[in-house]
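Complex shown without one protein chain; remaining protein chains in place.
So, subunit A:
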Amino acid sequence: MIEAKNLSKSFGKQLIFKDLNFKIHAGDFISLIGPNGSGKTTLVKIMMGLEKKTSGELKIDKQTIGYVPQFRNIDIDYPLDIEQFVRLNLKFTLSPTKRRHDNAIIEEILEKTKLTELKNRPLGLASGGEKQKAYLAQALLNDPKILILDESTASLDVEVKMQLMDLVEELNHKYNLTVIFITHDYELTKKYTSRALFFKHKTMEEVNVSDVSEDMFDMGG
């Protein structure tokens, strides 16, 4: 589903990574780990077509990626409610049939992400975990086959983190959704993912989750 061969990226003269080789299959739940600035987000951006690779090959279907970005500016005065926030990702339509279809999809996504009860709450007043669920719901709207979570759990407390990841795991199992999880969290990597792509020294190695060790997270990350 995603295959990289000798994939390299530089910004000008600065090398970010070189010769990445990996395969990600449908239904995989993998993590991208390694220090800050080692190229995890850059790789994801290349996957999404927001950055260009410098050399090598990357095979991927770009249409089907849902991305939950790292930062978002949602302050307490943010006006839209959760349902409206999720709806932002819908395409414009005048057709009543398409509208009904869209409404049904929104209901379904809110149900999937356990937001139905909270859909009328202004997002600015939602808790950290509820906000992350709303971001997730928005990313799932166009029925992606691949979901990329960019440090989505970073600012959450342990219990909420687990709830969110349980939800993602459920989607992964039920719908065979491929999940790529960028993280600095050792526990979550161990608990939820099956493989890790470990970025270090301008390259990357694939590690089985049983071989992931805590010191892989200590490199300035």
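In this section, a contact is a pair of C-beta atoms (placed from the backbone, for glycine too) under 8 Å apart; a residue touches a chain by one contact, two chains touch by 3 or more; residues count from 1.
Here is the rule we go by: contacts and distances are computed from a predicted model.
*Asks:* If you had to name the missing chain as UniProt does, which of "Metal ABC transporter permease", "YdbS-like PH domain-containing protein", "YciI family protein" or "Tricarboxylic transport membrane protein" would it be?
*Replies:* In UniProt, the chain excluded from the picture bears the name "Metal ABC transporter permease".
*Asks:* Can you work out which residue in A:Leu20, A:Leu43 or A:Ala139 touches the chain that's missing from view?
*Replies:* The single option touching the absent chain is A:Ala139.
*Asks:* Using the touch definition up top, pick the residue from A:Asp77, A:Glu117, A:Glu159 or A:Asp215 that touches the left-out chain.
*Replies:* Within the whole complex, the residue contacting the unshown chain is A:Asp77.
*Asks:* What is the set of subunit A residues that contact the non-displayed chain in the whole complex?
*Replies:* Interface residues of subunit A facing the absent chain: 48-50, 67-69, 71-73, 77, 79-81, 84-85, 88-92, 120, 122, 125, 135, 138-139.
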